[in-house]
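The complex appears here minus one protein chain, its other protein chains still in place.
Chain IDs A and B follow the sequence of writing; residue 1 opens each chain.
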Amino acid sequence: MDLRFDTISFLSDYGLADEFVGVVKSVIRSMEPDVAVVDITHDIPAHDVRAGGLALARAAQYLVPGVVLAVVDPGVGTARKGIAVEVGDGQSILVGPDNGLLAPAVGLVGGASRVVSLEAPDLRLPSGGATFDGRDLFAPVAVQLCAGRPLGELGPDIDPALLQPGLMSLAEIDDGVLNAQVLWVDRFGNLQLNVGPDDLESLAADAERVRVRLDDDTRVARRVDAFGELRRTELGLVLDSYGLLALALDQRSAAEELRLAAGDGVILEPLDDDNVGAPVSTQVTLGERHA
Amino acid sequence: MDLRFDTISFLSDYGLADEFVGVVKSVIRSMEPDVAVVDITHDIPAHDVRAGGLALARAAQYLVPGVVLAVVDPGVGTARKGIAVEVGDGQSILVGPDNGLLAPAVGLVGGASRVVSLEAPDLRLPSGGATFDGRDLFAPVAVQLCAGRPLGELGPDIDPALLQPGLMSLAEIDDGVLNAQVLWVDRFGNLQLNVGPDDLESLAADAERVRVRLDDDTRVARRVDAFGELRRTELGLVLDSYGLLALALDQRSAAEELRLAAGDGVILEPLDDDNVGAPVSTQVTLGERHA
Partner (left out) sequence: MDLRFDTISFLSDYGLADEFVGVVKSVIRSMEPDVAVVDITHDIPAHDVRAGGLALARAAQYLVPGVVLAVVDPGVGTARKGIAVEVGDGQSILVGPDNGLLAPAVGLVGGASRVVSLEAPDLRLPSGGATFDGRDLFAPVAVQLCAGRPLGELGPDIDPALLQPGLMSLAEIDDGVLNAQVLWVDRFGNLQLNVGPDDLESLAADAERVRVRLDDDTRVARRVDAFGELRRTELGLVLDSYGLLALALDQRSAAEELRLAAGDGVILEPLDDDNVGAPVSTQVTLGERHA
């Protein structure tokens, strides 16, 4: 057999407690045994299109060229469209609902070269109800794309500019402070900010330390490259594996300690030199590192 | 190599926190690298044979023809039998304990054409204790079935009628009301009932709305096809992806709001026309849909 693609990368909010993911994979393997499925994650919080879009964007540059099947779809069964989005001159095709989920990843890899609406009458598996398009529509479409079915056979073209956009806020410097946002809290409690190293340099050249203003607290964070460089109670600003800065503690959850969640705002300020020793709430233990 | 089957679909209550599932898959791949494993789910609640049987039945019609390995096995190590059940004129074989786990799926696909008890002396891997038959008995048997070993070599035949039955309650109309049961609460909090569209029509022809009696509350549910058709606080009766009716809210958990769990009873009643406007506890917001 001659496949156009041999890999489907699969992200959803289905969770692993039910059989949803297993059924989708069974549908794929029943239709085309030579296509492999790589699970990105299925534990996107239920209905959280924004979190799903960000996870997909973080993963995007590492995914195997092929089909990306992404389903966080609170509007399933309504008038929202299903779409297939071609990127990278046909290197990959993303399949999912047109609700903003695919937009951040598509933007990150250079934008869509072609988008079609999944409306052809033969795309859908027969089924009981209209609540499981991952199984009944998106997975069969993903397999057909792997098998080489042309995009144009799936439905009419859509202007890529008319896709639902993803909602990504940019950090902004205003009045000498950087208004940032928590994009993501990872499993370890690290708080990824929408702040890159350049943003930080714009705020304060060569600032080794910055002040972090929270709703009800002020902390000092030190710029380090590894969690293990931090002292026991010291807050760090770590360049994370996606090239963004994350508030972090060593082997403890910064999210728990700072009581911050995805979407929360954080203000970063330059730390005046004469303020370094001022009594802020960060306890800087001068003893040696634990562990 | 010439395999009879190239796929093992695998369901268990092992969870993913321990290495149980990984070890079973390692045993399978060590014995036969060309067999693929499709995980249905491993998060069946510990020891919950009924929940495992229902999940397997929901998945059954979508599974890749081949071997189904299902292990929810509180009686491991006792006199309960291990069995292999052939269905669909040999299209698939289910392997697991004879405790009712396999029965709903077997029934759904047309019943067993042959059942054997796993008693041949060479089936079992040597091991420390007698508590992990998934690894030591069922997985090796599943691989051997993939490799084409005849069912008759695994042990003596059992009369399919003597298998442990699954426990499935049927909804019943009694005195003009439908006594139903929650079969399953899915990840999104939707409450699948043992009620099909026909049952609902028997209760009240073309009823767009029905009354839902709970232990300590009464609600009105509206029959819709998609979660997104529901207004903000409106309770829906949605035809789910398995062709059964589910109590649901839009983007919120009906299980949490109604405080219902799998196995709980629910009474559906026709809604008298002159009662539609009566003050039941459902708040019907007439504003437009959110999000």
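By our rule, contacts are C-beta pairs under 8 Å (C-beta built on N, C-alpha and C of every residue); 3 or more make two chains touch, one makes a residue touch a chain.
Quick caveat, the model's predicted, so the values are computed rather than measured.
Touching the chain that is not shown, out of B:Thr78, B:Ser202 or B:Thr218: B:Thr78 (per the contact rule at the top). Although one chain is not drawn, the whole complex shows that of B:Gln61, B:Ser127, B:Ser169 or B:Ser202 it is B:Ser127 that touches it. Take chain B: the residues that touch the chain left off the picture are 14-23, 25-27, 29-30, 33, 46-47, 74-78, 80, 127-132, 135-136. Looking at chain A, the residues touching the absent chain are 6-7, 9, 11, 16, 36, 38-43, 55-56, 58-59, 62-65, 186-188, 225-229, 238-244, 250-251, 291.
Simple rule for what comes next: only the chains that are shown with their structure count from here on.
Centroid to centroid, with C-alpha atoms defining each point, chain A and chain B lie 32 Å apart.
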